[in-house]
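Below is one structure, written out as structure tokens, with a few remarks after it.
With one protein chain removed, the remaining protein chains of the complex are shown where they sit.
On to subunit A.
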Amino acid sequence: MLLRAIRAEFAKLLTTRIWWVLAAVLFGYIGLLSGGLAALFAGIQSGAIDPSAAGTGSQSTPPLGSLPPLVYSFASSVGYVFPVLLGALATTGEFRHQTLTPTFLANPRRAQVLGAKAITLFLAGGAFGAVALLASVGIGALVINAFGVDTLLGDSATWALIGRTLLAMALWAAVGVGLGVLVPNQVASIVIVLAFTQFVEPLLRFASMFTEATAGIGKFLPGAASDALVGASIFTVASPVGGAAAALDWWQGGLVLLAYAAAATIGGYFVSWRRDVT
């Protein structure tokens, strides 16, 4: 029964155009950013670009936490907004187009439908992660290699980071599903996703970094938890308190993100999903 519901949710996702439009923009955006920044940093590191920032030569193998992982992590640290949007659109679309009526007629077990949607979007989020990694690792490594800097693709730690990125992107799509049931108005939902991810959270994270106490809270913000899960990010590098100290362990980050997804989805079930469909 649940399997049937999941198959129906996949069919819903794949029979409109939004998934590949988002996937295409995700690939282009992350590809450009990773390629561009990889060129800039690798250029500096290799000496091809102004060596005023010298000190880290390309001869010695850079430790994980330096350039390549940073570039690869753009897939999630920048790209996470895409699976959130995909998830939010999948739920708010049902309200907007009134497809909840045929959905609940075909399967009146509403909690099962929502669960199937969360699982489906979790998997689709993972697929978005693969697309984003194709851009950040594919293009990033190509550029890094062109400058003669080690791409670290032989390093198992890099592959662990890639795996954790897939998990982070999957969880983000589930967060989107939860947000969509919590705020079923599609326009409001999209505005919240964009405002929060692009403006509010970066600001909060930045502000929280300046004292120990706020940093202790700030690391539980969803974006911070996600970066902790992935293990590298432009944010942790920029932190004045020292990234590692202010961050959660990777598995803690994953659990925090999962908690956000679960809380939003369960809350949204009561707020909108089990309500009258009129």
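Criterion: a residue touches a chain if its C-beta (ideal position, glycine included) is under 8 Å from a C-beta of that chain, and two chains touch if they have at least 3 such contacts; residues count from 1.
The working rule: contacts and distances are computed from a predicted model.
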Given "Ferrous iron transport protein A", "Pyruvate dehydrogenase E1 component subunit alpha", "ABC transporter ATP-binding protein" or "Cytochrome c oxidase subunit I", the protein name in the UniProt record of the chain not shown would be "ABC transporter ATP-binding protein"
Since one chain has been left out of the picture, which residues of subunit A touch it in the full complex? 4-5, 7-8, 11-12, 15-18, 93, 97-109, 276-278
